[in-house]
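Removed from the display is one protein chain of the complex; every other protein chain stays in position.
And now, chain A:
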Amino acid sequence: MKRSVLVTLAAVVAVVAALVVLWPRSVEAQPHLAESGRYRFVLTPTSTKSGSNSFDLRVTDRSGNAAQGDVTVEPAMPRMGHALAPITAAPLAPGHYRVPEVDLFMAGQWEITVSLGTERVVIPLLLI
């Protein structure tokens, strides 16, 4: 009786360990923060996969007040020496912008340059 309990316990431990090691981890789309001299940019992609994507952008000044002005997004893939046409983000609310559709067609490391006026930041984005 005691032995069968031990065997069951060992099996459970083995299965749990295997699950922990082998469980497929999905990559969540995280917000990416970048700060320039005056502004704080937070870019959240909807997807971390290559293909059609969209960005949610929040731009505030360093003290947290919503920023005003036209925000431009310039995606580029440095390893391929390839840049996409710049996109002007659509304003939703003060300091809140959205880039509705951007075709990041290739997996790999992208660089998203976000600019407001003369302030610009480069946000790295890894797509799988």
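List of remarks:
In this text, contacts are C-beta pairs under 8 Å (C-beta built on N, C-alpha and C of every residue); 3 or more make two chains touch, one makes a residue touch a chain; residues count from 1.
Note that contacts and distances are computed from a predicted model.
One chain of this complex is left out of the view, and of "Secreted protein", "Glutathione-dependent formaldehyde dehydrogenase", "Iron ABC transporter permease" or "Tol-Pal system protein TolB", the protein name its UniProt record gives is "Secreted protein". Which of A:34, A:106 or A:122 touches the hidden chain is settled by the complete complex: it is A:106.
On the side of chain A, the interface with the absent chain consists of residues 14-15, 18-19, 21-22, 50, 74, 80-86, 103, 105-106, 118, using the contact rule stated above.
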